[in-house]
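Missing here: one protein chain of the complex. Every other protein chain is in place.
Order as written gives the chain letters A, B and C; numbering starts at 1 within each chain.
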């Protein structure tokens, strides 16, 4: 077709620490040891909690849960870079990031066991509860971004997460478009873990990368090795800085992999091969990060062992805290329908309590 | 940000016949005179019908209508290139295209006067009724495209239209994404007429062009001068050929302008200047096309006068046909709720008829 | 007190709330420069600027979903759906988020926002511009659905909606926008959400309606008084959900007869819920079946036919008369 070129776009990929532990020293960020070790610790804690919860689900001690094993770098690192003023608007597969943001493991257990109390978190934490409707939360992030800008809050960013599957939803599109138009201080991080339950990435969209979707909204976008903590660090920092300094939104595609099942109700053997999983295990962010720390001379087998033990106890304690919880009030739902009293709700509360009391008297 | 380029994209613009009537002869398509004159005639007819309907609305002879004056090239030309097997899935601002597809002006009047009879059109026409929910129809087009492919229908394309505003809706996104994944034989034509009611194009999206949105879906996209009948011809033909030959979807941004109000209920003076409108009047596709035909020696003032008279009578006749229609049955709604009988509907029909009969006896 | 129409009255309410509280922002399609397709937001942009009166891209879920975010972050968004016919694009955000944040977080996170939308027929507009689907929204717990019927209560209720701690769907009967004027006090006036209003007292029959149907109902009720000498107790529902059963059932207890006038189709309408509540509490006081005057269970007709389908004063009259004579 004969025509005149009027726009040019490109998509870039960033990797700094590769699968073998090799570092691209030209790109290597300067991070102090304390931060490095702290990030690593969060990742290990997240992994351990995840695995424990899978076991607990198997034993019927909690309900369905969705593991994040394998994706820790993609969400722990940006969360670590966030500060108190920043807002966290997650989906459902950023358990590690939630820990960084101050959620306790006991709370997570409560959540997975079907109690709203697992979501209780004062507004000051600026961390929204898990959002299950795929894609919907990205719009909340943009609205919060608008409010931040409207209030003239300085140095404040909103970080929102979504999966590769979420990029197909209309809400994702509307969120990126609004963010572009409003130049809202939002960092969109897509954890492209290759699968949306059983749908592989290449059936989700014909686009070669997810990062290029940002072009549709006039937003900067980049593809990052999401299992590379250093690349995630650099990309997240740049995006956060841009948002905090009034530079508008950024879209990051973090290429990662869901090493476990979609949720404990899922059987991934139905749709993917063990070979594929094994291949991705080679790219696991945890051993990779460990190697990096060892290379820097700040980590060794003994420290690893100590950390693992420490974290095991921490998780043990959290499980105990969760299991020691006394029964939560059954009628709590009546308290939180509205912020105002209504006679219907109060009448029904009475009926409810009465019915609870009568139990099985007649039947 | 240090990184490796992994994807390159560009957006092109096509114009062949410019505002002054100058032709880029390198790009000029070969179109026989009969077709050229036919396309011109449809555009003139569409313009005349449009203007007449605005007047009729002003006189209270029909209800609200949305004029398409100024956008004729962008929708008449692709419609002209469609054949009987192709499907037309429009929005609400392709009146000229609908005429090409066999809708009568009397029917359009009936539609704008609030009667479903204006939409009656046997399936064989493969032309769906006007779709008012912005963006929604694009998904129907993709589903039809899937059916065409599934049935192995050869040489069949689906053409769907939407405005610049529609590109912000989630359904638009989902439609383009499904079309990409399914490689559905769909031609998406966005009539970017610079306004969505009062919202100017640059507030609709931060993207510099709408054409670049196709990149997000791995679909070929192009920006075309939508007031240039020749460029619309070339771009539509290429897209139709691609769809018909199994090459999948195409996205065309047709840059045009809504010269009139959004609908007869709208007052564009509230949000745009006369200068802007005047500027775009210079780019009007009708005089431009006329000049081209004159340049080719197949048109002159006398022919123009004859055509205008002929078309005026044609529209007169249509208006008469519409106004001579006898009253349409009030109870028709009861016939088309379901394809099966239901006692509720039948009971209510009786009540309705009874109430109609009783009229104002008591009150 | 100045006389104004409903458009002006809602506009007044918005003006006043915006001047009082800078967390109130208005957003939607064409609400700024164009001042709303019905001019309900007239003057707001000029007075409060682009940051508080936001012309958004054309995406309802985007408008509402970002409003949820704004509300979570402490703003009080008043967003507009240009017509209720396009509001179903927000159903998932309403059912799945706006209505749930409070209970999901046991009160830590709340979503105080208002969704304004013109609804209902009678203005000879195109498809999707004539429906009454208050019932659809009323099926969702955690959402308040408010429908004013006059300029004065529209102003008092929009103010209440803006101040409400929960998501409020504010459905504006577009047919009543400019149909009549009423005195509306300049100074603040607020009505309580969740309360119906007894417009006329009477003890022969209870007639209940809301929104645009209040007008033909009032006319008819007056005629019933004149012609049949019967005293009608007329109730304006005002809040469709959560419903004010008490006002309804107290009245029916007194009158023993009831007619409900609803613009929406019959099946699964708000009228059905009213009947269910009468059944629950005062069935044994009923001297006749409750009668519903409603639209029919057909797909909303294009405007050429719609007037045939609405409850008319004649149908309302007959229903009241039949119920009185039962």
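Things worth noting here:
Going forward, contacts are C-beta pairs under 8 Å (C-beta built on N, C-alpha and C of every residue); 3 or more make two chains touch, one makes a residue touch a chain.
Since this is a predicted model, take the numbers as computed values, not measurements.
Put simply, the hidden chain is in touch with A, B, C once you look at the whole complex.
For the chain missing from the display, the contacting residue among B:48, B:171 or B:238 is B:171, taking the whole complex into account.
Contact with the omitted chain, checked across C:35, C:108 or C:127, is made by C:127. Here one chain is not drawn; of B:13, B:42 or B:87, the residue touching it is B:87.
Checked against the full complex, the one of C:140, C:191 or C:234 touching the unshown chain is C:140. The chain that is not drawn here is touched, among residues A:270, A:302, A:326 or A:341, by A:270.
Of the residues in chain A, those that touch the hidden partner chain are 63-64, 113-116, 130, 132-134, 165-166, 168-170, 196-199, 203-205, 265-266, 270-271, 328, 330, 332-334, 336-337, 344-345, 348-349, 351-352, 355-356, 358-363.
In the full complex, chain B makes contact with the omitted chain through residues 87, 89, 116-117, 119-123, 128-129, 131, 133, 136, 139-148, 150-151, 170-171, 174-175, 177-178, 181, 332-333, 335-340, 342-345.
Mapped onto chain C, the footprint of the missing chain covers residues 85-86, 88-89, 91-92, 94-96, 99-100, 102-104, 127-128, 131, 133, 135-136, 138-142, 241-243, 265, 267-273, 275-276, 278-280, 283-284, 286, 288-290, 292, 297-301.
Please note the rule applied: only the chains that are shown with their structure count from here on.
Between the CA-based centres of chain A and chain B the separation comes to 43 Å, rounded to the whole angstrom.
Each chain gets a centre from the mean of its Cα atoms; for chain A and chain C, those two points are 40 Å apart.
For chain C, the set of residues touching two or more other chains reads 56-57, 59, 61-62. In chain A, the residues that reach two or more other chains under the touch definition are 170-171, 174, 177, 181.
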